[in-house]
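Now for chain A:
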Amino acid sequence: MLAHPPDHHPFSAQALPDAELLLTNLIEQIRPHVTPETGIVGIHTGGVWLAERIHAALGIISPLGTLDVSFYRDDFTKTGMRRHVKSSDVPFAVDGARMLIVDDVLFTGRTIRAALNELFDYGRPACIELAALIDRGGRELPIAARFVGQTLDVPPTMSIELTRNTAGTLALQLSTN
Partner candidate 1 sequence: MWLDPSNPQLNTNGELHHLLSLEGLPAEVLRQILDTAVSFAGVTQREVKKVPLLRGKAVFNLFFEPSTRTRTTFEIAAKRLSADVINLAINVSSQSKGESVLDTVANLAAMQADMFVVRHAASGAPHLIARHVAQDIHVINAGDGRHSHPTQGLLDMFTIRHYKGDFNQLRVAIVGDILHSRVARSQIHALTTLGCPEIRVIGPKTLLPAQVNRLGVHVYPDMHQGLKDVDVVMMLRLQNERMNGALLPSAQEFYKNYGLTDDKLALAKPDAIVLHPGPMNRGVEIDSSVADGKQSVILPQVTFGIAVRMAVMSILAGNS
Partner candidate 2 sequence: MKIHLKNGHLIDPLNGINALRDVFIAAGKIVAIGEAPTDFHANRTVDVSGRIICPGLVDLAVRLREPGYEYLATLESEMQAAIAGGVTSLACPPDTDPPLDEPGLVEMLKYRAKNLHQCHVYPIGALTVGLKGSRLTEMAELHDAGCVAFAQAEAPFADTQVLRHALQYASTFDFPVWLRPQDPALARHGVAHDGEVATRLGLPAIPVTAETVALSTILIIAQETGARIHIARLSSAEGVAMVREAKARGLPITCDIGIHHAHLSEMDIGYFDPNCHLRPPLRSSRDRDALRAGVIDGTIDAICSDHTPVDEDAKQLPFSEAEPGATGVELLLPLTLKWAAESKLDLVSALAKITSLPAAILGIAAGHLSVGATADICVFDPERLWQVSAQTLKSQGKNTPYSGFELRGRVTHTLVNGNIAFEEIV
């Protein structure tokens, strides 16, 4: 169930939404639903940038967690081990925690599936919510985000990702597969 059904936007390569605005919107959606004890976990790499900002903006006390789901991916046998795997780090007790997973783009749902599996290897959380900056549709698994910055129809031949410049400003970027 979405708290605030986001506007549905047709795709336009010329007018990509402003990531900073979407993030502000996302933070406000999340604010009423977290406590200082909520365990926030970002998925590498874009999700971690977002999670850092959300974590700071909402005054969360529980330390920020990060996940690299490389070891849990279901396409490993096709793509092999990625060159630069980051470490997962969940520095709070997962057992019984109320948690929020943050990712930049929600697409097939496979990354979130891998993240859920990984989190359960740390313990048994009380509940897990999902926040994504962009929901581009195309789900292959029964997964939905409670908090979404914006839905966007991105053609299957293109990918969209989050970038961060040296000043820390976030932006969306399109590329052709």
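FYI, a contact is a pair of C-beta atoms (placed from the backbone, for glycine too) under 8 Å apart; a residue touches a chain by one contact, two chains touch by 3 or more; residues count from 1.
Quick note on selection: all candidates are chains of the complex that A comes from, given by their letters.
What you see is a predicted model; the values in this text were computed from it and never measured.
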Just give the number of the candidate touching chain A here, out of 1 or 2, all from the same complex.
-> 1
In their shared complex, at which residues does chain A touch candidate 1?
-> 68, 70-72, 76-77, 79-81, 83-89, 117-118, 120-123
